[in-house]
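One structure is given below, represented as structure tokens, and several questions about it will come after.
Excluded from the complex is one protein chain; the other protein chains are retained at their positions.
Chains: A, B and C, in written order; residue numbering restarts at 1 for each.
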Amino acid sequence: MALDIYKVNPEFRDIMPKEIIDLEENATWAQNQEKPRGIKELPETKELLEEHSLCAGCPEAATLRYVLSALPKPEETVIVNSTGCTSLMFPHIALHTVHSLFGNQNAVASGIKRVLEWRFPDKQKDVVVLAGDGATVDIGLDYTLQSFFRQEKITTICFDNEVYANTGGQESGMTAKGQVFKMAPTGKKFDKVPMWELAKTSGCHYSVNMTGSAPKAVAKAVREAILVAREIGPTYLNIYTPCILEIGLSANEGLGEMKAGDKHRFEFYKHVSPEAEEYLKKCKKEGIL
Amino acid sequence: MAKDSIKIRMPALGGQGAVTAAHIAATAADTEGYYAVSNPFFGAEKRMAPSESYARIGTVPIYDRGEVIYPDIVMIYHPQVITMGKSYTMPFYAGIKENGLVIINSDKDLLTAEDRKTLDDLNVKVLTRDFTQFAIEQAGTELATNMAMLGALFGALGTVSKPAIEEGIKDRFLKKYTASGGTATLDSVIEKKFKKKMDLIQKNLDTASAAFDLTAEWCKEVGFEQMLEAPGK
Amino acid sequence: MANQGPAYYSPYPTATYEGNITPPEGKALLLEDVVDEEVAMRECARVMLTSENATIFPGPQVLYGWNEEAKKKATLIKEIAEVLEAKMIPMYDYRPKYPKIDPEVEINPNHPNLTIWHNNIKAAIFVGVHCHYANVALKIVRSETDCYTIAICGLSGHEDAMATLRDQHTEELARFIEIAKEVKAELGK
Partner (left out) sequence: MSKITDMTKTHNWSGQKLVSIEHMLFEAPRTKHFMTGSEVLKEAVKRATVDASVSYPITPQSEAAHLIGELWAEGYVGVYFRGENEFGVMSEVAGCSMAGARTVTTTSGPGTLRAMENFAMWSGTRAPMQLCLMARGINSPLSIQPDNLEVQYLLETGCMIWYAENVQELFDMSLAAFTVAEQPDVHVPIITAVDGFFVSHTREAVELPDDDIALQPYNPYAAPLPPIDSEMPPGRFLRDPFVMKSNYISYATHASWQWEIRSAVERSKPYARKLLNGLVHTSGNLDAEIAFVACGTASNQAKEGQRELEKLGIKSKVIKLRTIRPFPEEELIKELDGIKHVFVPEFNVVGWLANEVKAKLYGKVDVNIHAGPKVAGGMSLPAEAIIQEVMEVVNPGKGA
């Protein structure tokens, strides 16, 4: 039934704007496809994200497009957000989503996931958390980690821009040591929180640190993380999506910044638990990866 | 003149079973046809630290809740309530009403001359007795002290029958009740001690019954009159 | 554009603060009066047939074919539009749209007044809109426009509309069509 919520009744097709008809006819819903959805379809198909008000050239906006293109089954996926720049995109995602409060995203997602499992025992509904580094690692750290400890079957994606961007550029726990931001006028005094490692030791079966520079790599990680969360347990993705505004780059320089990160501070890190490893092999065999 | 309702305060030490006793007292009174309410003191009680519970019994609906400030009956479960001031209320008889009753579990008289005068002026009768020793004699364990105290209470009241008390005790130990972790542990210790639940209940009943008789006899001796109206039909 | 001034920035007073709430089961609400459903249906039809640019705003619950009732309702609503000679402008989702809506072709609950102003709509039916967003929109509309609003609701109705019908399912919509046809004939249209 989930895909039916996008089907426009014939009586109203003539009055509906194109973007809505497109969503029904031209988006890559998993149910309509044999092959896994992916980044390659972005140019030809209707995207799940409509126009939003992030800064021009924001790497977060681009990375969200990759994430949405890679959801294994968007029509059965709920995304939980938190306060921050990302929340300016959320109303425009063509899925059921929740904003809630600043920092409580993994708690809300835990409740949603458990109830969806209870209400739909015969369906597979994915719950994904997508929030910034302030929400995930500072104000919401307790709820992030506790959801890992409890082995909640959700995927947590942190768009790590190393700063509180929406509030105007303040230091976060994910800011690099020495960086001067507001509230750290003489530079940050402690190291960047190694959240991907905390995720591993806190029980995540899949934990990745990467940048948003390579769309395919992002899509692959998203897909693997969600599949592992379905069957095995919590998964975590830390994706560097720099705030070009706060580090003084122009709209076309975000990609270069991420590429530089790939070689240095955001060198690819991946932890996969043995159970997850085995499960992913199985997925590959079955062609769902 | 007998009253339409009375309030009972039970200062004790954590682990003595005063909360359980108040619970059973109210259940027994309810069985007898009274309105009855029981509650513990609302604190972070620990074993051997002060602990207090309350029961209210009447022939009219009982609205009053919480700590009993003006009791008709005060039951002291442990000498340390008086000697070490392990009590929420000082002195232990604070607020006691005229013609009231104090029951003290102690092997010696703990009242000062001043205490005695205050209580005499209010015509409050005092029964001091070693109910712990009594429990050991009757049930073979000091854990039945609360049953002895309970029996003493009803012996003094005279209007709640032994079958109703029996009902109250059985209800408490046969049904599943919510209890704090400490109480639940003690429940299981008691159960282990008696091996069989019915054995435990019988010993408790016997202890309460013997204390009932003893106190009823004492009331006659000292001229303690009926305090609470008989329950309505 | 309707009158606007400091008092109109807030949609206060809402109907509940004037003492009006949703009608009891089996009844309808016309302004502050609880009336029989048929009385309200007649009045709704009359207003729609006699007001400038009467428009129906179908919401997501009827726009999409997510269950059998929605599919049947879609057919009936189309017929209502034909009988009432009303235009249809969809409220297809509730997002605060960026950068702006096109008031010719859509209505958005966050600023429904824009569509009403732009199209000079003097009477409108909200149908299939989730109650919360219907109420958010109706409160704005009642304070910022002079549009006569009608809420045809599958649940408990909407006191912030000028007229509301509650528990409206396919049977009730069919009955409304019949009544609208009668009223239309009476009006000599």
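By definition in this document, contacts are C-beta pairs under 8 Å (C-beta built on N, C-alpha and C of every residue); 3 or more make two chains touch, one makes a residue touch a chain.
Bear in mind the structure is a predicted one, so any value in this text is a computation, not a measurement.
J.: Considering the full assembly, with which of the depicted chains is the omitted chain in contact?
T.: It touches the following shown chains in the full complex: A, B, C.
J.: If I consider the whole complex, including the chain that's not displayed, which of A:Ser69, A:Thr97, A:Ser213 or A:Ser273 touches that chain?
T.: A:Thr97
J.: Using the touch definition up top, pick the residue from C:Thr115, C:Asn135 or C:Gln168 that touches the left-out chain.
T.: C:Asn135
J.: Even though one chain is hidden, which residues of subunit A still touch it in the full complex?
T.: With respect to the unshown chain, the touching residues of subunit A are 1-2, 5-6, 23, 50, 53, 75-78, 80-81, 87-88, 90-101, 104, 107-116, 118-122, 125, 142-143, 146, 150.
J.: Touching the absent chain: which residues on subunit C qualify?
T.: Residues 9-12, 14-17, 21-22, 24, 60-61, 63-64, 66, 92-98, 109-111, 113, 130-133, 135-137, 139-140, 143-144, 155-157, 159-160 of subunit C touch the chain absent from view.
J.: List every residue of subunit B that touches the chain not included in the displayed model.
T.: Spelled out for subunit B, the touching residues are 23, 26-27, 30, 35-40, 42-44, 60, 62-70, 171, 177-178, 180.
Keep this in mind: only the chains that are shown with their structure count from here on.
J.: Return the distance between the CA-based centres of subunit B and subunit C, expressed in whole Å.
T.: From the centre of subunit B to the centre of subunit C is 68 Å.
J.: Need the CA-centroid distance for the pair subunit A / subunit C, whole Å please.
T.: Chain centres of subunit A and subunit C, defined by C-alpha means, are spaced 38 Å apart.
J.: Mark out which residues of subunit C touch at least two other chains, giving numbers and ranges.
T.: Within subunit C, no residue touches at least two other chains.
J.: Can you tell me which positions in subunit C touch subunit A when the two form their complex?
T.: 58, 62-67, 70-71, 74-75, 77-78, 88-90, 92-93, 95-96, 98-99, 102, 105-106
J.: What does subunit A use to touch subunit C in their complex?
T.: 1, 4-12, 15-17, 20, 50-53, 91-92
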